[in-house]
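Just one protein chain is left out here, and the rest sit where they should.
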Amino acid sequence: MMVIMKSGHSQEEMDQILSRLNEIGLKGHQIVGVERTVIAVVGSIYPELADELETMDGVDSTVPISSPYKLAGRETKPEPTVVKIGDVEIGSGRTVYIAGPCAVESEEQIMETARAVREAGAQLLRGGAFKPRTSPYSFRGLGEEGLLLLEQAGKSVGMPIVTEVMSVREVDLVAQHADVLQIGTRNAQNFMLLEEAGRTGKPVLLKRGLASTIEDWVLAAEYILNTGNPNVILCERGIRTFETATRNTMDINAIALVKQISHLPLIADPSHGTGKWSLVKPVALASIVAGADGVIVEVHPNPDHALSDGAQSLNFKRFRELIEASRVIGDAIGRPLWPAAAEAAPA
Amino acid sequence: MMVIMKSGHSQEEMDQILSRLNEIGLKGHQIVGVERTVIAVVGSIYPELADELETMDGVDSTVPISSPYKLAGRETKPEPTVVKIGDVEIGSGRTVYIAGPCAVESEEQIMETARAVREAGAQLLRGGAFKPRTSPYSFRGLGEEGLLLLEQAGKSVGMPIVTEVMSVREVDLVAQHADVLQIGTRNAQNFMLLEEAGRTGKPVLLKRGLASTIEDWVLAAEYILNTGNPNVILCERGIRTFETATRNTMDINAIALVKQISHLPLIADPSHGTGKWSLVKPVALASIVAGADGVIVEVHPNPDHALSDGAQSLNFKRFRELIEASRVIGDAIGRPLWPAAAEAAPA
Amino acid sequence: MMVIMKSGHSQEEMDQILSRLNEIGLKGHQIVGVERTVIAVVGSIYPELADELETMDGVDSTVPISSPYKLAGRETKPEPTVVKIGDVEIGSGRTVYIAGPCAVESEEQIMETARAVREAGAQLLRGGAFKPRTSPYSFRGLGEEGLLLLEQAGKSVGMPIVTEVMSVREVDLVAQHADVLQIGTRNAQNFMLLEEAGRTGKPVLLKRGLASTIEDWVLAAEYILNTGNPNVILCERGIRTFETATRNTMDINAIALVKQISHLPLIADPSHGTGKWSLVKPVALASIVAGADGVIVEVHPNPDHALSDGAQSLNFKRFRELIEASRVIGDAIGRPLWPAAAEAAPA
Partner (left out) sequence: MMVIMKSGHSQEEMDQILSRLNEIGLKGHQIVGVERTVIAVVGSIYPELADELETMDGVDSTVPISSPYKLAGRETKPEPTVVKIGDVEIGSGRTVYIAGPCAVESEEQIMETARAVREAGAQLLRGGAFKPRTSPYSFRGLGEEGLLLLEQAGKSVGMPIVTEVMSVREVDLVAQHADVLQIGTRNAQNFMLLEEAGRTGKPVLLKRGLASTIEDWVLAAEYILNTGNPNVILCERGIRTFETATRNTMDINAIALVKQISHLPLIADPSHGTGKWSLVKPVALASIVAGADGVIVEVHPNPDHALSDGAQSLNFKRFRELIEASRVIGDAIGRPLWPAAAEAAPA
C-alpha cells in the first residue's frame, strides 16, 4: 500500500504514521517527491488499514497495490477452472447454452420448453421457481412447486437444471433438487447467501450486481470460494447506467477482462443484459466472441403470454436460430458448441 | 397503460392486441395520431402486462400510467407517517439524530460512544453487529456478541438502538434486542429479508440500494408495508455513479422528491453518502434543509483506529459541532431538533 | 403525446389544458382510467410542448410517442445508408478498418504506421492533429503541421484519411485536407460544430458522447443530416459508467440497437471503448459480430513511447493479428473484410 501525504504535512504527522505502522508490525518507507511525499507500506496488509490511515492527520489518500483476490485471481491459479455439471463442462473451451423460461408457470409450459431447448441444442435447463420482483404485486413464482416441476422436466429430458435461490432459508431445499444454484443480481452482495450457497458444494452461478464493479463481483465470488467450494460460474448480465433504451448495459469489456484476471468460467446473460428479444442474438454472439464460456438465455413457448420478462424471451424458432449462429461462429473461432444434451443422450 | 404501436403496423396486429386485452378483461381505446397509433388500456392492470404486450407483433413499447405504489404514496395517504421509537418520533417535523460507530468493537468503545453521542444530542444509538463487507477478508462484526453489547449500551444511556440485519436467519434474534431493524444497501432488494423484517412489526430503516432508482426504493418499502407493518423509515445513503472523488453520490434531489411523493419519513446518511468525514457536516445540513426528517451518522472515539469505515466517521468533537450547526439551521427553518435523549431523561 | 394527469386533478385544470391545446392547433382526447386520466394529444407536436404542459396545474407528466428522428430513423428510410470514401464503402455489408496513431507525432511515425496498417489490411488511415486533452498540460497535437503530415502519408500509401476537427474555426482547414471529419466525444453535442462540419458535405464520423443516450447521439446526427449532408458514420466508443477497471464501458447493446433503429452506418472504437490494448481484439471482434460496419483502432509503432493514449494502442504485430481474426469471423458471418487498400492498389 502507498500512503500519499498532503502537501505541507508536518514532520510530527509523518512520525505518528510511521510509529502507527510500526505498532501493527508493518514497515514504512518514506519517498520524497518533487511535489508530494509518499510512504510505501510493506508487510502483511489487512483490508481495514486504508481506512485507518486515511483518517490520520497529514494523509491525503492511500493506494492499494496487491490484488484483492486470494482465490479467484489468475495470479493464484493461472489455469482455467472447469466446472462440471453432470456430463457438461463449463470453462472447457467449448460453448455451453443454458436455456428455459424466466419463470416456471405450469407443467405443460416447462415440459414443452425443456423438450424444445434440448432439441435445439441447449445443454442445461433453467427456470425460476422463486422470483425476485421489483414490485411485491408482480408474479413471484410458484415456489417449491415450481422447483419440483423444473426438476421433473430436467429428469424427463436428461438435462441438469439451474434455478435461483433467494434466501438462506431456501438453500437446502433448492440444493436438494437443483444441479446449479443461481444467485441473482439483487443478491449479488448478499454475503450470507453467498456463503450458504457455497457450503452446499454445488456449482453456483453468480450474477453480477446491477451496480457491482468488476472488483465487487469477483470479491463476491471469493465469499463462495472461501467456503471451500471451487465451482463458481460468473455471469455478466448487464449493469445499470444512464442509458434507458435498453434495460441494462451489457458490459462486453467485463467479459474480456474477467477472463484475463480470473480463472473462473464466465457466461453471458443477454436476455437481462439487453431486455429486448431482438437484441439477444447479436449480443449473445458478441459475448461468445469476447470470451464467454457460455450463454444463459430466456426461452418461452409464447413470450407474449409469459408471466415474467416476456419482452426479453425468445420463442423456440428464434432460439434455434441463435444456436445455429453460435455454432457457425464457435466453429470459426475454435470454441465449438459443447455436444447438445440431445446428441449426448438421444431421447 | 398506453401501448405505442410501431409505425406501419398491420390491422391484423392491432386486432390481435385488442382481442388479447379483451381476453384478460381490459378495454383498449385506439387513438390514431399523425405519426403513430396508440392504444389506451383501461381496467385493472397487473404488473406483467407491459412485458406481455411488448412481445406482441406491431407493438413498439408500452408506457405505465398509474402510480406503482399502493401503500407508500401520498395519493393513498396524503398526511405524513410518523414512526415512534420509544419516546422519539421520526417524521414529526423535528429533526432526529441517530449516531454511533460503524461496527461495535468492544464494550468500552460502544459505551464511550453511547455516552458521547447522547451528551451531544443524539436521540438514537446505532452500531453494527453483523457487517456486510465487500471482501470476505475484512472485519465482519462481532455478531451476536456485538448485538448484546449494543443493547446494553443503549439501555445504560437510555437510548433506543438501531442495527443492521443481514439475513432472514438473524431477523428474530435482532428483533429481540434492537428497537429498529436496519436493511443495508446491499440487501435493499433482498425481498425475502424485507418481508421477514416487516413481519416483526418493528420499525424498519430501509437504505436505498446502490443502484436503486427512487421507484425501486419505494417499491422495496411496499414489500414491508404489505406485511401490515407501517413503520418504515427510508434512508438516502448515496448512489453509485461515475464520480470517484467521493465514495457515493448523495442524491439530494431524491430527498426532496421522495418527501413529495411518499408519506414515509426519510433520513439521510451522509457518512456513506460521501465516504469522507470532512463532507459529513455540509451534506448532513444540506439534507435537513432539503427535507430529511433526520440524520444517521457514524461516530467513533478514534476514527483512525476504527475496524470499519474510519475514513467517514466523525470523532466526538466533530459530532458535537454537527449537532450544534443542525440546531441553528433547524431553528431557522422551523424544523428544530427533537429533544435530546440527554434532556428527555437526564442521567 | 400523452399527458398524464395527477390523481385528484380538478375539472378546471383539465379544461385549461384542453383549451391550451386548442389554442395551439392540437386536439386532446380525454381517457378516463381506473386510477388516472390521460389526454392523448393528436396533431403536429413540437419539441417544446412537453415542457409547456408539464408546468400546467394538474399535470403529472407527459410521454412522447412519435419517434424524435426525422432523417436518421429507419421509419423514414428503411434501407441502409452506404457512405463512400474514395473507393471504400462503409455500411455495405463488408467490414472496414480505420487505423493509425492517436496523434501524429512526426513524419517518420505517421509514414511508418501508414505503411504498416495498409500492409496489414486497413482501408483508411487515422491520426490526430488537433487533440482534445482533459488537462491543458498534456500534448495537444501538432495542429496544422500534423494535418499536412497525415495528408501526405495518406497520399503516399493511397489511403483516405480521417482526422478530428475540434472547433468551427478549423472546419474549413480540416475539410481541405481530410477525407472524413471526425467529431470527438467531448464535442458530440457541440451543435454548431456539427452543423459546420455537415455543411462541408464531407463524410462526418460522429462519436457518441461520454454521457449521450442513444437518443442524444442519433439526434446529434440529425444536426448533420439536417444540413443536407447524408454522409454520417456513427461511432460507438464507450460510455461513462461507475466501472473503473476499464476506461469506458463499450455499449455493445447500442451497436445492435442503433443498427435496428437507424439506417446510418456504425463503426466501433474499441481503443477508447476499453482503454486497454489487451481488450481491443476481443471487443473489436464482438462489435463486428453485434453489427458494426467497421472498426477504428489506434496503432502505433512503439506504444510505450506514444505521446498520447499509448496504453490503448496496438503495435503492428497485434494489429495484424486483429485483422486476421476479423477476416475469419467476417467470413463466417457473411460480412467479409472490404478489400484492403494494399490489394485494391498494390504499391
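When the chains are written out, they are named A, B and C in that same order, and each has its own residue count from 1.
In this text, contacts are C-beta pairs under 8 Å (C-beta built on N, C-alpha and C of every residue); 3 or more make two chains touch, one makes a residue touch a chain.
The shown structure was predicted, so the numbers you read here are calculated from the model rather than taken from an experiment.
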Checklist outcome for this item: The one residue from A:67, A:138 or A:315 touching the chain left out of view is A:67
Next on the checklist: Using the document's contact rule, name the residues of subunit C that touch the chain not shown here.
Outcome noted: 20, 46-48, 50-56, 68, 70, 132-139, 166-169, 186-187, 189-193, 209-211, 215-216, 219, 222-223, 226, 239-240, 277, 303-311, 313
Item to check | subunit A residues touching the omitted chain (full complex) | outcome: 2, 4, 7-8, 29, 31-36, 38, 40, 42-45, 63, 65-67, 75, 240-242, 244
Checklist entry - Residue-wise, where is subunit B in contact with the chain that is not depicted? => result 211, 213-215, 238-239, 241-246, 249-257, 260, 273-274, 276, 278-279, 282-283, 285-287, 289-291, 325, 328-329, 331-333
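Here is the rule we go by: only the chains that are shown with their structure count from here on.
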Checklist outcome for this item: Per the C-alpha fit, the turn needed to bring subunit A onto subunit B (nearest 5 degrees) is 180
Checklist outcome for this item: Between the Cα centroids of subunit A and subunit C the separation in whole angstrom comes to 31
Checklist entry - subunit A to subunit B: how many Å between their CA centres? => result 26
Checklist outcome for this item: Residues of subunit A that touch two or more other chains sit at 211, 215, 239
